[in-house]
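Partial complex: the chains shown occupy the same locations as in the complete assembly.
First chain written, first letter: the chains are A and B, and each begins at residue 1.
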Amino acid sequence: MAYADFRHRLPLRVRWAEVDKQGVVFNAHYLLYCDVCVTEYWRAVGMLYPEGFAALGSDLYVRKATVDYRSAAYYDDELEVCGRIARIGSSSLQFSVEIYRRRQYESVLATGELVYVHVDLALRTPTRVDDPLRGRIRAFETVAPDESESGAR
Amino acid sequence: MAYADFRHRLPLRVRWAEVDKQGVVFNAHYLLYCDVCVTEYWRAVGMLYPEGFAALGSDLYVRKATVDYRSAAYYDDELEVCGRIARIGSSSLQFSVEIYRRRQYESVLATGELVYVHVDLALRTPTRVDDPLRGRIRAFETVAPDESESGAR
């Protein structure tokens, strides 16, 4: 994947409190950045989290998160946290996140992958990602999400 | 006040994620330490926060917080976060916190003062700190809290 494949790009400046003794962003904070990116993704798609989901009786739980650290982000860096839904499973959504330093889009600083389970708000059990939501996501994305049912959960 | 005046002393080791580029604890995190100290204070007093308060129909809101930074705490420092209720107002509680480096009790690293309002859980308006709670606090503390009604809220 590459910078151009992301329609959703969140500008974000590294805060003083987010860097450690080595002057680099502390590893856990990349997941914080991913989280902010995902929140803004839903706003961009027109489906506020969590209200929009709650209104339809569902919620999203993080099931798995992976971060690949390629190159450090430093204090005061202007980042762009790019996120897209790369896969829509039966009852899951997979976000792919790539973090770039602004204006340096040829090399990614870190990539993240977050798998969310779409759950029934009352039962707290997985429930199908319904067609209207799939439609919204498809309509928003530049690169079509993988919706093959093969490895679906 | 001094180390000896505190019955409640919480040992706490500074985490890597809590220090900044200068290797010192980021200023906001001292309030986090105070918060953990207050949580453990209530446990020590036998009144879990928030369940114990909720059971009596009340809650605590922070109204004001002050931190005096005297000397820096560093990564991996073993601290003792000492807290006591220094004043019980009509519907407020004032915590005094002193943070020491373990075994160096002659000089305080930072002091905190947190004023909590005791509110009615349903109405969210200030409500009197009742006598049983005052009794518990008095019974726990070594130095008696100021309970004069003069400047009370």
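Definition applied: a contact is a pair of C-beta atoms (placed from the backbone, for glycine too) under 8 Å apart; a residue touches a chain by one contact, two chains touch by 3 or more.
Note that the structure is predicted; figures quoted are calculated from it, not measured.
Complete-complex copy count for the single protein sequence, taken from this structure file and not limited to the 2 chains in place, is 4.
Going forward, only the chains that are shown with their structure count from here on.
Between the CA-based centres of chain A and chain B the separation comes to 38 Å, rounded to the whole angstrom. Note for the complex: chain B touches chain A at residues 16-17, 19-21, 23, 26, 28, 75.
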